[in-house]
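All protein chains but one are shown at their positions in the complex.
Take a look at chain A:
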């Protein structure tokens, strides 16, 4: 497996996937910091400043990640459609399903790196500004982990979709729609947010407004864990069915 994953990284070089993941990092950080620093509750003498940063990080992912994850997945998978890569890999012993798993693993590593960097950048801004309250380590790491799990689930969805439907319009269109769904999910009752994978960005929130007051709370770990189990099962099911198809 590791040789196939290394191969995927080699393939990414000419596709500028690393650049796209860097764009993901930049856009999420840009939107998030803008939302956090211009929030009227951002004030370094109170604990609410950490909460605005936590909220900003969430909104950066909500707005930017759905579309950009779709783009990243489509880019790496579409190369196989264009160059007859499925057949070529199959003749060298790598099934289409195995190829999809390798792609998810390779892209997942990059996305995980970007997510950790975003989280570190936000913490660095908070520490640099000199927020008086102590850094909320538990909620911070919890939010980072939840955002990463949701992003990986979306990535898995888009890898399968891009492999299954050759017309990349479908995946990209769904990504754009996903951004809208993710945005709506931050405002609707939580049971609606559970219905789509994009809604789980809203469930990851570690801070928010409760009755007009900015407050910190724990992310919905159990629900995010449920999403990861469902996503893993569906991804395994689909990639296994790819293995049995004729290419």
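Convention: contacts are C-beta pairs under 8 Å (C-beta built on N, C-alpha and C of every residue); 3 or more make two chains touch, one makes a residue touch a chain; residues count from 1.
Assume contacts and distances are computed from a predicted model.
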Record-based protein name (UniProt) of the chain missing from this complex, from "Sulfonate transport system permease protein", "Electron transfer flavoprotein subunit beta/FixA family protein", "Signal recognition particle receptor FtsY" or "ABC transporter": "ABC transporter"
Residue of A:10, A:169, A:195 or A:229 touching the missing chain in the full complex: A:169
Residue of A:20, A:163 or A:203 touching the missing chain in the full complex: A:20
Chain A, residues in touch with the chain not shown (by the definition above): 15-16, 20, 23, 27, 30-31, 34, 64, 67-68, 70-72, 74-75, 78, 82, 167-173, 176-177, 179-180, 183-184, 187-188
